[in-house]
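The other protein chains are all here in position, but one chain of the complex has been omitted.
What follows is chain A.
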Amino acid sequence: MPRLPLHPSSGTGISHRFSKTIRFVRYGCANRPFYHIVVMTTKIGQHKPPIEQLGSYDPLPNKYNEKLISLNFERIKYWLGQKALVSKPVAIMLGLCGYFPIHPRTYMKAWRNRRKAAAEAETNKNLESEAKSKAEAAS
């Protein structure tokens, strides 16, 4: 049975004194992720009514090879002022958006990818040189 949300996904606006977190909520279906960025009470489940929606994030690139993200910076600023926490993925996204300092994890991913690409290039070079030498030997 589908989970029918009986609350507005844009948020109920009901907030308690419990600590809050800005985090992603997965509103997609199978093999098609789509995320809302919401403020919720930290200990509440993913698909429970959020306090407020602050944006959305589409991780699959569209036909122009863009990953779209929308953020309500005014409200994010307000909620950060209310001492809301920020989950790690959201902090990384905000870092990439230029709102926060860039997260170390982003740097780590980048240098690992770079290293991997360099290693691949080297192996390709080696293979090519080997193939060349083999061809020379055969001729």
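Convention: a residue touches a chain if its C-beta (ideal position, glycine included) is under 8 Å from a C-beta of that chain, and two chains touch if they have at least 3 such contacts; residues count from 1.
Note that in this section contacts and distances are computed from a predicted model.
Missing chain, UniProt name from the options "High chlorophyll fluorescence phenotype 173 protein", "Translation factor GUF1 homolog, mitochondrial", "CTLH domain-containing protein" or "Small ribosomal subunit protein mS26": "Small ribosomal subunit protein mS26".
Considering the full assembly, A:P104 is the residue among A:G13, A:P61 or A:P104 that touches the omitted chain. In the complete assembly, the contact with the undisplayed chain comes from A:Q82, out of A:T42, A:Q82 or A:S129. Contact between chain A and the absent chain runs through residues 77-78, 80-83, 91, 100-101, 103-104, 107-108.
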